[in-house]
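A single protein chain has been removed from this complex, and every other one stays in its place.
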Amino acid sequence: MIAGDTISTRKKRALFLLLMPITLVLGIFFLIPLGIMITYSFLEPGLYGGVEWNWYPYNYGRILGWPLNDYEEFEPIYLAIFLNSLKIAGLTVLFSLLICYPAAFWVSRMSPRRKNFVLFLITLPFFANLLIRIYAWLLLLRPTGFINSLLQGVGLIDQPLDMLFSNFAVIVGMVYIFTPFMFLPIYANVEKLDYSLVRASQDLGAGPVQTFLRVILPLTAPGIIGGSIIVFIPALGNFIVPAFLGGSKVQMTGNLIERSFLQSRDWPFGAALALLIMGSVVLLLVIQFARASRRESRGAA
Amino acid sequence: MRKVLGRIVGVASVLMLSANMATAEGKLSLYNWGDYINPEIIDQFSKENGVEVTLDTYSTNEEMLARIQAGASGYDLVWPSVHMHDIMQQLGLLQAAHPNQMPGWDNIDKAAMRSHEDPNGDYCLPYAWGAVGILYNKKMIPELKSWNQFFEYAKANPGKVTMLDDLRETLGVGLIMTGATVNSRNPEEITKAENFIMEQKPNIGAFRYDVIPLVTSGDIAAGHYYVGGVLNTLQNPDLLGFVIPEEGATMYQEDVCLLANAPNPDNAKLFMQFLLRPEIAAKNSERLTNGVVNTAAVDLLPDALKSNPSINPSPEVRAKLQIFEDLGKDLRLYTRAWDRIKAN
Partner (left out) sequence: MLKGLKEGKLWSILFNGYGLLFLTFLYMPLGLIVLYSFNSNPINMAVWTGFTLDWYATIFGGASVEGTFDAAFTESPERIFEVVKNSFLVAIFAASISTIIGTATAVALARYKFAGKRFYQALLILPMLVPDIVLGIALLIFFVGAGFELSLLTIIIGHVTFLSSYVFIVVSTRMAGMDTTLEQASADLGAGPLTTFWRVTLPQIMPGVIGGFLLGFIISLDDVVITYFIAGVGSQTLPLFILAMMRRGLRPQITALAVLILIFSFVVATIGLLLRNRKP
C-alpha cells in the first residue's frame, strides 16, 4: 500500500517534471502572444498599421460575410483563396508522401553504418539556405533553364515548357523544401517496423498487396500521419514559395496574411484570416483525433 | 563655380567632422533598404569617426513601419520613402535632426524637399530618388519606349513580361494608362485601373521584384523595375536597356530620418553630415545609380551616370513622374482591387 503510494507520487513528480518545460514555454511565449493576436482580430485597424482599441468584429465579416458594417464588404475571393491553399497544401502532402515513403524503406534496410551515411546525405541539402534552394528550382524550371534545355537537347520538345510561375512550380518547390519534414517522421516509424509480422502475413499466404495494406500500412500509419501534419501545416501558410516560384500569381492565404501586415497595413484583418485558418485546421485535427480514438477504443473492445 | 563651392563646403564639413570626432565614439545603427547604401562609405565613416556601425535591412516601407511601430528599438537612422516619412513624423516616431542647419545643406536640390510634413528639412535629409520604369532585353525588344509597347509585346508573347509585386506601383501603372493620377481616391478611377491590369494579367508572366537575372537571360523580355537596374544596363549596354515610359511613370524618394528613440542621436547626426559631403554623396550614387539630390555631387559623377536619361532625366520627363502620397484610409480601395487582381 505504502509502496504503491510512493510509486504513484514518484510517477506524478516525473510527469510534472516532463511537462513543466513545454507548459512554461508555450504558456508564456506562445499563448500570451496568441492572445494578443486574438484580441487584435476584434479591434479596428489603425490607420498606419497597429490597432485602434474599438470593438470591431467586421474583420471577420469581410471573409465570412457576417457581420458587416457600412464600410466593410464581403469578398468571396478570400474563401476561394483559402480553398486553393488547401488544394495546393494537400497535393504537396500527397506528392511528398509518395516520394518519401519508399525512400524510408530503402534506408531502413541498410546496414547501420551505411544507414547513418545515407541519412546524412538526405538531410545535407537542407543545410543550404532555403531561399537559395527555392532559387535553384527557379533556375531549373525557367524557360531557358536546365530541364527545358535538357528536354530540348534530347529532342523531346521543340518549345520550352511553361513550368515556372504556376501551381505546378509551387507544388514542386514545396515538396522539395518539405522533404525532410515528411521523410524523418516516416523513417523514425519504418525503422522500427517489426518484419516478423510481415513474414507472418506472408507465411499465412497473404499476397504482397494484401500484406502491404493489412500489415505494413497500418504499422507505419503514425509516421504517415505525423509527416503529413508537419508538411500540411507549413505548406498551408507558406508564402515564400508562391512568391518566388508562383511569380506571385499563385495566391495562397499566407500571401494574403503577409500582405495585410506588410503592404496594406491592416493587422486585424491579417489576424482574423490567420485565426480562421487555424480554427479550421484545428477542427480538422480534432475530428481526425476523435475518429482515431473511437476506432482505437472499438479495436480495444 | 559650383564645383569650387562644393569643394569648400566639403573641406568645411571635414573640419566640422574632425572637430566633432572627440564626441563621436561608440555606435550607430542603420536600418535601411537592402542594397541602398555603398558599403564603402559606411567603412569610411566608421574609420574616420571610430564608430561601430551596424546595418540591418528591410524591403518595404510597411515592413519597417511594422517593426518600429510594434516597438523594435535600437535603431538610429531609417530610410523611409517620402510618404512614409510623413506618416512616421505624424505618428511621433521621428525626432528633429535639423539637417538644414548642417554644413552642405545648401547643396540639397530644392526639388527634393518633397515631404509635406517637413517642408524645411527640420527632420530628415533627402537621400536619393528614382523613377520606376521598364528594364528590357534588347535582343528581344530592340527599343522599348512606352507602356503601350510593353503591353502590346505581352499580348503577342504572353508570359514574357513581369510587373512589380507591389499594389501601388502596379495599380499606379493602371492609373497612368487610364488617365488618372497615381494618388487617385476616386473609386471609379481605381476600378478602371483594376480592370486595365486585370485585362493584362493573363499576359503578365509574374509579379515580382528580382527580375534582373530573368531579363538578362532572356527568360522574360521586359520587367517593370526601379531605376537601380541602370547599373546593369551600364555593365551590359548591348543587352539591357532601361526606359522611363512615355506615358509617365511613378517615382520614389527616400529621406534619412532620425528615430525618436534613437540610442545614438549624436552619431546619427554626424552620419547625416557625412552624407551631405558631395564626394560621399557621389560615391554613394555611383553604386545606387539613383537620382542624386545633392547638386554638388552631380558634378563629381562619372559621365555615364550624369548623362543617363533615366538617372538624370530631362525636365519634360521629370514633369511626367508622379510620387506616391499617403492615402490614409483610402488605401483600402487599392488593397481590395489588388486582392481581386491577385485572386482571379
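Points worth noting:
The letters A and B name the chains in turn, as written, and every chain counts its residues from 1.
In this text, a contact is a pair of C-beta atoms (placed from the backbone, for glycine too) under 8 Å apart; a residue touches a chain by one contact, two chains touch by 3 or more.
Quick caveat, the model's predicted, so the values are computed rather than measured.
The chain not shown here is in contact, across the full complex, with A, B.
Shown as candidates are A:Leu47, A:Leu64 or A:Ala103; the residue that touches the absent chain is A:Ala103. Which of B:Ser81, B:Asn232 or B:Thr335 touches the hidden chain is settled by the complete complex: it is B:Asn232.
Of the listed positions B:His98, B:Arg185, B:Lys201 or B:Arg287, the one in contact with the omitted chain in the full complex is B:Arg287.
Within the set A:Lys192, A:Arg214 or A:Arg294, the residue that contacts the chain not displayed is A:Lys192. The missing chain lies against subunit A, touching residues 10-11, 14-15, 17-19, 21-22, 25-26, 29-30, 32-34, 36-37, 99, 102-103, 105-107, 109, 113, 116-118, 120-133, 135-137, 139-140, 144-146, 176, 179-181, 184-189, 191-192, 219, 222-223, 226-227, 229-230, 233-234, 237, 239-240, 253-254, 257-258, 261-262, 267, 270-271, 274, 277-278, 281-282, 285-286, 289. One chain of the complex is left out; on subunit B, the residues touching it are 29, 34-35, 39, 43, 54-59, 63, 66-67, 70-75, 209-214, 216-217, 228, 231-232, 234-236, 286-287, 289, 302, 304.
Rule of thumb we're sticking to: only the chains that are shown with their structure count from here on.
The distance from the centre of subunit A to the centre of subunit B, with each centre set as the mean of the Cα atoms, comes to 38 Å.
Taken together, the subunit A residues at the contact with subunit B in this complex read 47-50, 73, 75, 77-78, 80-81, 142-145, 162, 164-165, 243-244, 246-249, 251, 255-256, 259, 261-266.
Within the complex, the subunit B residues that touch subunit A are 60, 62-63, 65-66, 69-70, 87, 91, 159, 162, 165-167, 201, 204-208, 214, 217-219, 328-329, 331-332, 334-336, 338-340, 342-344.
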